[in-house]
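For this view, one protein chain was removed and the others were kept in their places.
In order of appearance the chains are A and B, and numbering begins at 1 in each one.
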Amino acid sequence: MFEKTGVATREMVITKFPPIERINKGPVAVVECYQKIPCNPCQTACPCGAIRIGEDINEIPQRDESLCTGCGICVAKCPGLSIMIVDGSKSDKTIEFRIPYEFMPLPEAGERVIGLDRAGQPVCEATVKRVMNPPAFDRTPVVTLEVDREFIYDFRNFRREA
Amino acid sequence: MRITKHPILTFERGRELSFTFNGQPMKGYEGETIAAALHAAGVKELGKSSEMHRPRGFYCAIGNCASCQMIVDGEPNVRTCITLLREGMSVETQNGKGRIK
Partner (left out) sequence: MREVELLIIGSGPAGLCAAISAASSGASVLILERSFKPGGQLIKQTHMFFGSESQYASYRGVDIAGILLEKLKEYGERIELMLNATAVGFYEDNVVTVLKDEKEYFKIRAKSVICATGAFEKSLAFPNNDLPGIYGAGAVQTLMNVYGIRPGNRVLMVGAGNIGVIVSYQLMQAGIEVAAVLDAAPRIGAYLVHASKLARMGVPILTSHTVKEAIGKDCLEAAVVCEVDERFNPIPGTEKRFDVDVLCISVGLSPLNELLAMRGVEMKYVPQLSGSVPMRSENCETCIPGIFVAGDASGIEEASSAMAEGYLAGLCAAAKLGYAPEDFEQRRSEYLKQLEDLRSGPVGERIRAGMKISQL
């Protein structure tokens, strides 16, 4: 299915998440890169050596959740915008996501938005916590959103209310 | 039709230029091509094909395919997708093959 629609299945998505215990400890990167393509900026960008591709730049990146600090530098560096940060340490009811968002206008902190799944369909409500767009991100803003825990494997994007 | 806000790019347009399209006064900007200025003004049909006289717009926008040829300042077969707009230009739709005087 994935190769026909570009929408990863839930089973595929879950394989990219670290165990929930790790997510509950603090922020960690989820690298949704499923295909061998010649690309390695995530490995180059990671200051902790937590994302490994190796010598062959076609290999699929492996994220070591014990080394990853969830700093998020990789989020704006991935040319495929395939990386997000998940953090379950803030509350036992919600998860914080940090996702890249290259559209205008940018949302504002505190704004309620519609959470979308990997097919762009509405799945939940989300609250914008923070919008980061420093020069180092090179015009790939990163938006922090708070989402109910039950949507942890569904939420992947958002849409502003009309 | 002009993009004013863009998440990645900023568009610095040159000074405003006046030109005519089939005799009608039009505006464009320095640094853009004739086809781009026309498109911004909502003009997509740039001429007619040589055999069937079907409407023609641009196709490649890099001067490769000849679909955008128009009569510019009386000169036919000008590839308007790569020719920069100039002040006071006369631009006309071209019906079929241009005639070189």
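In this text, contacts are C-beta pairs under 8 Å (C-beta built on N, C-alpha and C of every residue); 3 or more make two chains touch, one makes a residue touch a chain.
Computed from a prediction, not measured in an experiment: that's the story for all the values here.
Note on the undisplayed chain: of the listed residues B:Glu45, B:Asp73 or B:Glu87, the one touching it is B:Glu45. For subunit B, the residues touching the chain absent from view are 1-4, 6-9, 11, 13, 32-33, 36, 39-40, 44-46, 49, 54-65, 67, 81-82, 84. Remark: the residues of subunit A touching the chain excluded from display are 2-8, 32-41, 44-45, 56-58, 77-82, 102-104, 116-121, 138-140, 156-157, 159.
Operating definition for what follows: only the chains that are shown with their structure count from here on.
The residues of subunit A lying in touch with subunit B in their complex are 102-105, 139, 141. For subunit B in complex with subunit A, the touching residues are 5-8.
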